[in-house]
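What follows is part of the complex, with its chains left where they were.
Letters are used for the chains, namely A and B, taken in the order the chains are written, and counting of residues starts over at 1 for each.
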Amino acid sequence: MSYDTLRLSHEDGIDILTLYRPGALNAFNATMSAEIEDYFRRVNDRDEVRAVVVTGDGRAFCAGVDLSSGLGKFADPARAATTLAELDAHFDDESMRGVRDIGGRSTLAIYDCIKPVIAAINGPCVGIGATLTLPMDVRFASEDARIGFVFGRVGIVLEACSSWFLPRIVGMSRALEWCYRARVMSAQEALDGGLLRELVPGDRLLAHAVAFARSLIEVSSPVSIAMTRQLLLRNSAAAHPAEAHKAESLTLLHALTHDATEGVRAFHEKRAPRFTSSPSRDLPPFFADWVAGRRGPADAN
Amino acid sequence: MSYDTLRLSHEDGIDILTLYRPGALNAFNATMSAEIEDYFRRVNDRDEVRAVVVTGDGRAFCAGVDLSSGLGKFADPARAATTLAELDAHFDDESMRGVRDIGGRSTLAIYDCIKPVIAAINGPCVGIGATLTLPMDVRFASEDARIGFVFGRVGIVLEACSSWFLPRIVGMSRALEWCYRARVMSAQEALDGGLLRELVPGDRLLAHAVAFARSLIEVSSPVSIAMTRQLLLRNSAAAHPAEAHKAESLTLLHALTHDATEGVRAFHEKRAPRFTSSPSRDLPPFFADWVAGRRGPADAN
């Protein structure tokens, strides 16, 4: 995998994905959108990657969408009369290029990821820079990072599925206030609002995020971690706990013939388990149907 | 617009809507329900109004439903056998007068509002007085305000869609505790529980709420603010982030031919934008379908 707008390194189970557009404060563009989507779709097949840390190159995390040549290349104004029904019916079709928000393509891929994803916000993090971090599991920031949901200021709205993610993280009142105001705020204000887990001095931020990511994966089975992420993200928005019950039941049933045998044996033998199941091969059989079913066009309205 | 139970004033873009039933602590009745609904349905067409502050006349915010002649005039006990299917099928029909909770008619209109709505709770705020504020974006209260979800005490239950709103604001444990107990609590307790943003001395409350409302609308495009409110309120409860993606995509696409052009130009010219789109005329074409689709009878069960 070689990307124009991303740099990738790997440290003993942890991928470090760096937004990389030197001289442009890592501004987001259509190439970066496609490359982030590609990275997060592929990482699910790479068992050697146990968790992902996302950061920015140089002094910025991501300064927002690249406005140097206007917004017109991100979406096609000629398609402005597209209806919801058309978008539903052709959601995955090539014809919806020019209709579908390129930020949302990236965040839906992060949502579908089966590894923990940690944001290390090392500097300015604005617009899609900010919303890109919302489907990640935990956000750390350097003390001098600045974060802004500034869409209203340029006459657009919050995107990248952030109208789904943001109120779930910071509550409705704060989400509305931050987006109406469209201000760039300090990392401290974002911390106080519940967006961030912790501020870290800039020179220790990446190491801190990597160590945190590593602490998450020390004990649990990789397949358990994969299913934990998807069960929590999806069932947190289900209409009834019975939906969780169904997906959990089929996951547990599958685990009995996979990692649970070793897990229980290790428990009895008072030793660390040695799990052998593979997230790329050994997700439960119902998983593909479940994931597809919850985002079907017919569900949307 | 002239109302019996409301007073309306306007200060440079901000409407101040005052619950007004002198001598009755602004108790809620069928007239006030109809007038609040009328106000909030109409304000969406008044572009000169950028935000709304709601407060109470005199020393109370709203003392609850007017019990002076019993509850019988708010609903028709002869209709008590109405089924969910009947209510779904005839939701908007005149025949459902006497069935549908009059508090919910008001709060659904506030939910549908496309302007920021700020509560300035200036005194007793009880029953429907309290639940009326839940679909508002931010709640301020005077230090001596008192707030109570007292329904159980008179043998009824939380209403005005508050079983949807309240747990999203204060969490499930606290929502259950407050409603079971049915106690009137201090403003401090409501603040500690996350219901309020801030306590303000009574003599500065209204000015504080108006200044706050003004701070929200200084920068963003009015259409952006309208769509931000509706995207956040509606997608926060969607089953999957792809639903947000669809609505955001169509909103962004529409913005490209409206306020985004000016927004991006102003950004490049390092000046304040001068947005010209109108929330009453220039919402995206998909908006009406989207709003209707999410509340269709077939969805409800």
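The working rule: contacts are C-beta pairs under 8 Å (C-beta built on N, C-alpha and C of every residue); 3 or more make two chains touch, one makes a residue touch a chain.
Just so we're clear, the structure is a prediction, and the values are computed from it rather than from any experiment.
Visitor: All chains share one sequence here; work out the copy total for the full complex from the 2 shown.
Guide: Taking the 2 displayed chains as part of the assembly, the whole thing totals 3 copies.
Here is the rule we go by: only the chains that are shown with their structure count from here on.
Visitor: Just the number, please: Cα centre separation of chain A and chain B in whole Å.
Guide: 31
Visitor: Tell me, which parts of chain B touch chain A in their complex?
Guide: 116, 137-139, 168-169, 194, 197, 215-221, 223-225, 227-229, 231-236, 238-264, 266-268, 273, 275, 277, 284-286, 289-290, 293-294, 296, 299
Visitor: Across the complex, what residues on chain A touch chain B?
Guide: 67, 70-72, 75-77, 79-85, 87-88, 91, 99-101, 104, 107-108, 111, 135, 151-168, 171-173, 175-177, 179-183, 234, 237-239, 294-295, 299-301
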